[in-house]
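Missing here is one protein chain; the remaining ones are kept as they sit in the complex.
Labels A and B are assigned to the chains in the order they are written; within every chain, residues are numbered from 1.
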Amino acid sequence: MSMTILTVDDSRTMRDMLKLALSDAGFRVVQAEDGVHGLEVLRLEAPDVIVTDINMPRMDGYGFIKGVRSDDRHRAVPILVLTTESDAEKKDRARRAGATGWIVKPFDPVKLVSAIRRVAA
Amino acid sequence: MPVGFTSNPRIVPVLELSEVLDIKAAAPLAAAFLERRGAEILVDAARVEKLGGQCLQVLLSAAFTWKADELPFGIVEPSAAFLDALALLGVPADALGDQGLAR
Partner (left out) sequence: MDSLAAIKQTFFQECEEQLAELESGLLAIEGGIQDSETVNAVFRAVHSIKGGAGAFALDDLVRFAHVFETALDHLRAGLLLPSAEVTGCMLRAADVLADLVRAARDGGSVDAARCKALGEELAALDPDGAGTVPETDDGMDGIDFAPVLVELDDLDALPAPSGRHFTIRFTPHPDLYAKANDAAVILREITRLGDATITCDTSDVPLLSELDPEGSCLSWTIRLRTASDAAAVREVFEFVEGDCDVAISAEAEEDGEDLDVAALLARLQGEVAGETAEATAQQLIADETPLPGSEVIDLSEVRRQGKAHEVAPEPASKPEATAASTAAPPTIRVDLDRVDRLIDLVGELVINQAMLAQRVFEAGLARASGVAAGLDELEQLTREIQDSVMAIRAQPVKSVFQRIPRLVREVAALTGKTVRLVTEGEATEVDKTVIERLSDPLTHMIRNAIDHGLESPEARLEKGKPAEGQVRLSALHRSGRIVIEVADDGAGIDRPKVKAIAARKGLVAADAVLSDEEIDNLIFLPGFSTAASISDISGRGVGMDVVKRSIQALGGRISIASRPGEGSTFTMSLPLTLAVLDGMVVTVAGQTLVVPLTAIVETLQPKAVEVHGLGGAARVIAIREHFVPLIDVGRELGYRGNDADPLDCVALLVESEGGARNALLVDAILGQRQVVIKSLEANYRHVPGIAAATILGDGRVALILDVDAVVARSRSDAASHETFLAAAG
């Protein structure tokens, strides 16, 4: 029974790298390009974990997280944000928006996968 | 619906727990128990795959409520995942009803 992970990032290169790391770990990956797209994808998909970037056009990560948490269907889904190690302010804002945890960039594929397994447990 | 009912006329009403008992399942579960208050109850935990802290609160609260009402409350057919979750959450089997957990 493989888990489905939704990745939300405006950079295709980044999405592909996430997909590579996550598929290698045996997850099914669905992707979105920004917050608005992410919420659209969620109408059809029910991911087990969401990984999202912060800085995106149209709708940034904070808006996206709030959108997910206010949707009864998805409010229990763990959300991990991609952030830099030093950026306490961003982490804090993301958490206040309802993020479950964070992944430090540049991400280490092993740690990414273990963080996902940890929050999905 | 996360909670379903199966009436078993030969014994007692059975409340069947759903697979995923996360934050979303807590309120419907509490409502289902409240609906059954005032009669003996058996809780079927066979299908449970995931038990979170808030649904555990509901289960404990229900057990205490039934005990206060001096009515029998029991958990039956617990799945392995359910028993593992109880152990992880530090709750001994007999805290959930006087009948304990029968496999």
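Here are some notes:
Just so we're on the same page, contacts are C-beta pairs under 8 Å (C-beta built on N, C-alpha and C of every residue); 3 or more make two chains touch, one makes a residue touch a chain.
All values derive from a computational prediction rather than experimental measurement.
The undisplayed chain touches these shown chains across the complete complex, A, B. The omitted chain makes contact with chain B at the following residues, 22-23, 26-27, 29-30, 33-34, 37, 51-54, 56-58, 60-65, 67-68, 85, 88-92, 94-95. Residues of chain A that touch the chain left out of view are 10-14, 16-17, 20, 54-55, 57, 69, 75-79, 83-90, 95, 98-102, 105-108, 110-111, 114, 118-119, 121.
One rule holds in what follows: only the chains that are shown with their structure count from here on.
Those residues of chain A that touch chain B in the complex are listed here as 72, 75-76. Residues of chain B that touch chain A in their complex: 22-24.
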